[in-house]
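Please see the structure below; I have some questions.
Missing here is one protein chain; the remaining ones are kept as they sit in the complex.
Going in written order, the chains are labelled A and B, and every chain counts its residues from 1.
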Amino acid sequence: MVVFVLRRLVRIAVSLVAVSMITFILLELAPGDFADISRLTSGGSALGGGASVETATSQFTSRYGNQIPPWEQYLKFMKGAATLDMGPSYKYPELTVQHIIGSAFPISAGLALCAVALALLVAVPLGVIAALKRNTRWDYSTMFGVTALHSLPSYLLALMLILLFSITFHLFPSSGWSGPKDAVLPVLALGLSSAAVLARYVRAAMIETLREEYITAAYAKGAHPRVVLVRHALRNSLIPLVTVTGPLLATLMTGTVFIETIFQIPGLGQYFGIAAQARDMPLLMGCTLFFAAILMFMNLLVDLAYGLLDPRIRFGEGGWATWRGPRWRRRMLRPAIATP
Amino acid sequence: MSAFTDVTEASTTTTTVPGDAPLLAVRDLRVWFDRKRQEPLKAVDGLSYTVDAGRARAIVGESGSGKTVAARAVLGLLPGTSRIVDGEIAFGGRDLRSASPEQLRRIRGREIAMVFQNASEALNPTLTLERQLTEHLLWHRICSRKEAGQRAIQALADVGIPEPAAKLRMYPFQLSGGMRQRAMLAVATVTRPKLLIADEPTTAVDVTVQRQVLDLLQRLKDDGMAIVMITHDLGVARAFCDDVTVMYQGRQVEEGPIRQVIDNPRDAYTRRLLESTLEVGHEH
Partner (left out) sequence: MAGTEMATADAASSDSDAVTPESSSLPKARSQWRRAWEKYCGNKLAVVSLVICALLVVIAIFAPLIAPYGYADTNYDNHLASAFSPHHLFGTDELGRDILSRLIFSTRSALLVALASQVVAVVLSVVIGLIAGYAGGLADQVLMGITDVMFAFPAYLFTIILVTVMGQSLLAVGLAIGIASWVTMARLVRGQVLAIKVKEYVEAGRAMGAGGTTIATRYILPNTLGPILVTISFGIPAAIIAEAGLSLIGLGVAPPTPSWGGLINTGRSYILSEPHMLVAPMVLFAITVLAFSWVGDGLRDAFDLGEEG
C-alpha cells in the first residue's frame, strides 16, 4: 500500500507541475502583463487584515516586475507555491494569495460537504427504491425527473429555488452569508443537483447487484428479503458508491464558482471568478493549483478508501498493485467543461 | 447423525408421512415466462418426478430445456416475469405452491438447500466464510451463535477443506476454485437439509474437483439426504444418480431408473443425447 501511495504522489506532483505550467503559459498569453503592477489599488475584500498597498507593490515588483523574464516569474511563483508563500493577490493587495485561499476555502468545502450529505440522504433511498421497483411507473417517472434534474446545471436550479423560496414565498434570503439561513438554498441547489447524479448511479448499481447469483443464493438459504437487501445487496452496491462520491465531493469543493457568485458567498469559488474577471494572475495561479491538488488528493483518498473496503484489494493476491481505479471513477472525472 | 430440528408449520395440509411417501413429489409442473407482445414462453410444460430420501435424481437436458427453471421452481426462486401456472409441488406432504412467503422462507436453506453452478458467483465476495456459513443457522434459529461457529468448522471439515478454523476468517476469493465449490456445499449442508438441489455442480470445475464433489454428494446421499441434480452431463448423472428425468424444450421426454434409461432409452432424443455425451467414455 505504501508503494501505491508513493507512486500516486509522484504522479500528482508531476501533474501539478504540468497544470501550473499550462496555466502560467496561458496567463502569460493573456492581454496585459502577468501582474500589472501600476494598477494596484486596494481591493476591498471582505476578509480583514493584511498588509498595506505599498508593501504589496514592492513584493510584486520583486517577484513579477517587468524586467524579470517569464520563466523566472514562473519559478518564483512555483517556489512560492511550494513554500506556501505566493505573495499578495493583485485584486486584494493587502492580502496574500495563501491567506485568501486559507480563509475562503473552508467555506466552499463546508458548502460542498453539506451538499454531498444532502445528496446522499436523498439519492440512496431514491435509487434503492427505484431499483426495487424497476420498470414500474414509479421508476420511470422518478428517473425521468432525475434525468431532467441531472441535465440542468446547478446554478439554474439555484435560480429556480431563489425564484420560488426567496421571491415568491420569502422563506430564505437570496444572497449573503451571515447565518445558517443563508446556507439553505445554496446547499439545496448543489445537493439536489448532485443527488440526481448519485440516484441514477445507486439505482444502476443496485440493479446490477441484485442480478448476482449470491443474491439468489441468499434467498435460497432462507433469508428474509430485508436481510438480503441490507446485508447483501446494499452493502455490495454502496462500496462502489464511495468511488463516485469522493470525486463528486472534490468537484463540488472546487466547482462552486457559479453558486457562490449567485448567492454572494465569500468562498474560494467566488474569489476565483473575481480573479478571472480582474486578471488577478497570482490568485488565479494559486487557486488553479490548489483546486487541482485538492481534486487529485481526493481521488487518492477515494482509491485508498475503496481499497480498504473491498476485501479483494486488501487481502488479495496482487493487492494494491492491481488497483488502478474502477471505471466509474473516470466518468466522474470530467475535464474543464463538465457540469458540476 | 445430528438431529434435525423438527418443523411444524401452522397451516400444513398433512404432517410428514414417513416410509413410503416420496420426500419431494412434483406433478405436472408448468412454468411460464411472460413476454411482451408475444405468447408466454413455456419454460416447463408438464414435468413430473419424485425423489425419496437417500436417493438422487438427475434432471438432464441441454441448455434451454427448462431444467434449471424446474429446479428453482421448487424453492420459489423464479424471476419476476415467470409464474407457475399449473401443477403440484409437494415436499414432505406439504404443498409448496400454496405456501406463504414466510413458510417458504423457513423451508429454504433449512429443509431444502441449493448449490449453484459457479461458487465464485454464488458466494458473496465481501463476506467472510464464517458469516456465510453461519448466517442462515442464526436466521432459522437452529443453534446459538457460538455453536454455529462450531458447526461451521465441522461443515468445512466434512467437505474436506483443510484447516477449517483458519478458513473461517477468509473471503471466498482467497480459496482455490475447488475449495470454493466445496465451501458452497458446506454452506448448503451445514443446516442438515433433507433435500439438496444441485444446479450443475460439476460443470464449472475441473475433473479432479468434479470427483471430489461427487464423492461428497455420495456421502450425503448415504447419510439419508435426497438429492436433485441438474446437469447436462449424462456421464455424471450415471455415475451418481439413481433415477433420471430427461427434459427437452420444457417437456419431459423420458423418466426412470438411470440404468434402465441409459441401457434402453425409449425416446429418440434421449438416444441422441446418450450418443453424444457418452461417446467419449465417461466411465466413472
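Observations on the model:
Simple rule for what comes next: a contact is a pair of C-beta atoms (placed from the backbone, for glycine too) under 8 Å apart; a residue touches a chain by one contact, two chains touch by 3 or more.
Because the structure is a prediction, the values reported are computed rather than measured.
Within the entire complex, contacts from the absent chain reach the displayed chains A. Residue A:Val146 is the one among A:Val146, A:Ile215 or A:Leu238 that touches the chain not shown. When the full complex is taken into account, the listed residue touching the unshown chain is A:Ala30, out of A:Ala30, A:Leu84 or A:Val230. Taking the complete complex into account, A:Ile262 is the one of A:Val202, A:Val244 or A:Ile262 that touches the chain left out. Within chain A, the residues in touch with the undisplayed chain are 15-16, 18-19, 22-23, 26-27, 29-31, 134-135, 140, 143-144, 146-148, 150-153, 155-156, 159-160, 162-163, 167, 174, 200, 203-204, 207, 250-251, 254-255, 257-258, 261-262, 272-274, 276-277, 279, 284, 288, 291-292, 294-296, 331, 333-340.
Here is the rule we use: only the chains that are shown with their structure count from here on.
Centres computed as Cα averages put chain A at a distance of 51 Å from chain B. On chain B, the positions that touch chain A within their shared complex are 75, 77, 105-110, 113-114, 116, 118, 121-127, 135-136, 139-140, 170-171, 173-174, 187.
Contacts from chain A toward chain B in the complex involve residues 212-214, 216-224, 227, 231-232, 235-236, 239, 310-312, 315-316.
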